[in-house]
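Below is one structure, written out as structure tokens; comments come after it.
Entry: chain A
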Amino acid sequence: MSETGAQTGGPLTKVLEVDDVTIRFGGLTALDSVSFDIREGEILGLIGPNGAGKTTCFNVMTGVYQATSGQVLFDGKPLTKLARHKITQLGIARTFQNIRLFRSMTVLENVMVGADAHSKVGFWDALLRTPRHRHTESESTTRAKELLKIVGISARHDELAANLSYGDQRRLEIARAMATGPKLLCLDEPAAGFNPAEKLKLMELIRRVRDEGYTVLLIEHDMRLVMGVTDRIVVLEFGRKIAEGTPAEIRDNPAVIAAYLGVDEEDAS
Partner candidate 1 sequence: GSSNDNNKTSSGSSGSSKSSLCGKNIAFLGALTGDAGALGQNMVNGINLALKEYTGKHADCKIGLKTFDSQGSADKAPALATQIINDDSIFGLVGPGFSGESLATGKTFFQAGLPSISPSATNVTITQQGWTTWHRVIGNDDAQGSSDAKYLTTTVGAKKIYVIDDGQDYSKGLAGKVKSELGSAAIGSDQISKGQTDMSAVVTKVKAAGADAVFYGGYYTEAGLLAKQLRQGGFKGTFMSGDGAEDPNFVKVAGAQAANGALLSAPAGPAPSGFAASGLYATQAYDATNIFLAALDAGKTSAKDINSFIGSYTGTGASGPIAFDDKGDIKQSTIYVYKVANGQLDVNNPEAIK
Partner candidate 2 sequence: MSAATTERTPAVALNPLQRLGLWWDGVVDRYNALPKLSRLLLVILFVLFCYALPLLRPPIITTNAIDFGGVMFSVAAFALVALGLNIVIGYAGLLDLGYVGFYAVGAYTTGVLTTYHWHWPFFLALPLAIAVTMVTGVILGAPTLRVRGDYLAIVTLGFGEIIRICVNNVQWLGASAGIKDIPHPNTIGKKPVPPFDPGGMFAIPHLKWNGWVPSLDKVHETHFLVFGAVDAIPYYWLLLTAMILVLLGDRLVKASRVGRAWEATREDEDAAELMGVPTFKYKLMAFALGAAIGGLSGSFYASSQGGYISPDSFPLLLSMLFVAAVIVGGSGNRWGAMAGGTLVAYLPERFRAFADYRLLVFGLALTVLAVWRPEGLLPPRRTRRAKLVEAQIDELEGEGVVDE
């Protein structure tokens, strides 16, 4: 399942480079000289024990935290000090480990907020109902509806986001992030709280998203999912990168087994 993107010939364009990033919170080094890159069209897994620094890595990439040293390059340009919404507009979108939807907006409106990320419509356009406004608005609506269909909740587009079940809320998060039209889509434990059958569906969704032309960075603890869907995996432990490679390589990496997977793999049937 790795015939797209990275492997289909052509130069390997790096979408994002994490370049020697260190971040400290007081005495705690959450990321310690971490470097890796993400190539266009691939699905990269980011795994590691709890507290290894995965979410922190997302936070640095999306401007929530500023790295103590090192930098993140997107399309070759550093993201340092860029406002968060600018980073999103450049093309990085994310979901949240603890779901954070606009709870009292409808499902469709949630996605449209994402879709507005690149809109140039301003106050005067809206007040005067300029052609630009009308055009952008209808385009966003169409796009949002499409995305809802892709993640499979288009039937509930008029529901309040808060009223969705846990799983559907995660789906909505993904749709909203995709709506910002990112080059790179970062998913933070999208399968948490899913049962195995739903995880299967999610894997399909992630693949589909990649096939739509997105590059995906995935944090996940469910090994079946990670192994099944990613092209490459980066492993963190105590804020340091301890391994990088294809799923097969990682599965057999003794350091990863010791730090993360555990020896007793009885449930990985």
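Inclusion criterion for the candidates: all candidates are chains of the complex that A comes from, given by their letters.
Everything below uses one rule, namely that contacts are C-beta pairs under 8 Å (C-beta built on N, C-alpha and C of every residue); 3 or more make two chains touch, one makes a residue touch a chain; residues count from 1.
If you're wondering where the values come from, they're calculated on a predicted model, not measured in any experiment.
Which member of 1 or 2 touches chain A in this complex comes down to candidate 2.
Chain A contributes residues 62, 64, 83-85, 88-89, 93-94, 96, 100-106, 109, 112-114, 116-119, 121-123, 125-129, 133, 136-137, 140, 158, 160, 162-163, 176-177, 180 to its touches with candidate 2 in the complex.
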